[in-house]
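To start, the structure itself, in C-alpha cells.
Shown here: the complex without one of its protein chains, the others still in place.
What follows is subunit A.
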Amino acid sequence: MRPPTNSTTFKREFLKKWLLALQLCNNHHNNNNKNGVVERKNTIKLSAEIAMAAARNGATCWSRALIAKHSSSSSLHNQTPPPRHSKKRVLRCKRIIRRSRRCIHHGPAAAVVRRKTAVLRKLVPGGELMGDEASLIRETLDYVTSLRAQIDVMRRLARASDRVAMCNGMK
C-alpha cells in the first residue's frame, strides 16, 4: 500500500473527479428528465464515494473494493475500471480467511477485540477481504483520512454554494 498522499493533493484529485462525475450524471439525468431531489442526493453521494476511491488511485484495498462495488451500478456510465475480484474469488477468499482466523486468538479479551474487529470489517469497504489485523488497521487509517478529506471538500462546496445563492438573492 502506497503511503498516504498529501492531503491537499488528495482533495484536489477528489474534487476534480467528483465534479466530472457530477457533470456526467447531470447530462445523463437531463436526458432522462429525472431531476428529483432524492435522485440528486443519491447522485451526489454516489459520485463523491467513487471520486474518493478513484482519487486514491488503486493504492488501497478499500478504494479498489468501492470501485468494484460500483462498477456494475447503472446510474453512472462505465467510467470505472473493471472489478478486481470476481464473486467466486471473493467467496473463496472469505472462506479461507475465516478458516485461518479460527485458531489465532484465545481468551476473553481477545474475543472482545475479535468482535470489535469484525464490526470494523463491515464498516471499511473490502474489510472482509483483509486477512490480518494489521492490514485492516492500516486500511482503516487510510479510509478514515480519505473520508475526512472528502467531507472537508463537500463542506466547502456547501458553504460556497450558500454564498453564491445568497449573492443571487435566492435566500
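What we mean here is this: a contact is a pair of C-beta atoms (placed from the backbone, for glycine too) under 8 Å apart; a residue touches a chain by one contact, two chains touch by 3 or more; residues count from 1.
The rule is short, and it goes like this: contacts and distances are computed from a predicted model.
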Candidate names "BHLH domain-containing protein", "Ribosome biogenesis protein BRX1 homolog", "Glycosylphosphatidylinositol anchor attachment 1 protein" or "Phosphatidate cytidylyltransferase"; UniProt protein name, chain not shown: "BHLH domain-containing protein"
Those residues of subunit A which, in the complete complex, touch the missing chain: 12, 15, 19, 22-23, 26, 35, 37-38, 40-45, 48-49, 93, 96-97, 99-100, 103-104, 109, 112-113, 116-117, 119-120, 123-124, 131-134, 137-138, 140-141, 143-145, 147-148, 150-151, 153-158, 160-165, 168, 170
